[in-house]
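Of the protein chains in this complex, all but one are displayed in their positions.
Naming follows writing order (A and B), and every chain is counted from residue 1.
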Amino acid sequence: MELINVSSTKRVQCIDITDKVSRLVNDMGWEEGALVLFVPHTTAGITINEGADPAVHRDVEESLTKLIPYRAAYHHLEGNSDAHIKTTLTGNSALVILENGRLRLGTWQAIFFCEYDGPRSRKVWVQYLISR
Amino acid sequence: MELINVSSTKRVQCIDITDKVSRLVNDMGWEEGALVLFVPHTTAGITINEGADPAVHRDVEESLTKLIPYRAAYHHLEGNSDAHIKTTLTGNSALVILENGRLRLGTWQAIFFCEYDGPRSRKVWVQYLISR
Partner (left out) sequence: MELINVSSTKRVQCIDITDKVSRLVNDMGWEEGALVLFVPHTTAGITINEGADPAVHRDVEESLTKLIPYRAAYHHLEGNSDAHIKTTLTGNSALVILENGRLRLGTWQAIFFCEYDGPRSRKVWVQYLISR
């Protein structure tokens, strides 16, 4: 299992980690299969969405916050219940396909770490799964 | 990696692709493990839900559109921000288990490609992962 480090600078922030994942694939020499990208935190998720226009992840961040407000009548008393709920809606793992030693993504796709209770230092765990 | 083609005919449309995936498993002779079903688009997702009554995916489509309206004060100017947000909520990949050369699904389960910005010609990428 390998690690990727991510630093967030805002409370809610989608951070493009595609280059870090791509570099890891090259460094490790992984060839054919898939990667599990696993977020070991409970107030952060991971998603694959458009990387070209930053307005897209701004819309994702704002829409999620509209659906799940920061302050509401929550039971959990640490003041970050919204972040836990957003994590379940987004999911805490992503899968990407590897083919011929390359990460396969669609033309407009990027991999985003989704910070919901930053700023913090975070990790993404990466496990390689084989195809044959 | 293999490909499945999907054509949508509406803007928002859940399309049952179970038979296509099943046929691919037979054609490829895949035996034991799991399939990654990966949508390489940023305005379409994939989900596994009830396939028997079409009213179920109609309710899924309508509820998502109620939560994330087509038109709102979005930053992304291409008029499809709702589709990007729905993609993050649904997820762009699914996993299915293979056992003895057969796709394993629960009694009522079907695999749905979720079009959120159609009609379009789309792809699903399929990677086989092994168990032993």
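Following the convention adopted for this analysis, a residue touches a chain if its C-beta (ideal position, glycine included) is under 8 Å from a C-beta of that chain, and two chains touch if they have at least 3 such contacts.
From a predicted model like this one, the values you see are computed outputs, not experimental measurements.
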*Which listed residue (B:K10, B:R23 or B:R58) would be found touching the missing chain in the intact complex?*
B:R58
*Residue numbers in subunit A that touch the chain omitted from display*: 1, 36, 38-42, 67-68, 74-78, 81, 84-85, 87-89, 91-93, 95, 125, 127-130
_Interface residues of subunit B (partner: the chain not displayed)_ = 33-34, 47-50, 53, 55-56, 58-60, 62-64, 67, 89-91, 94-97, 99, 104-109, 129-132
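Simple rule for what comes next: only the chains that are shown with their structure count from here on.
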*Determine the centre-to-centre distance between subunit A and subunit B, using the mean Cα coordinates as centres, and give it in whole Å.*
20
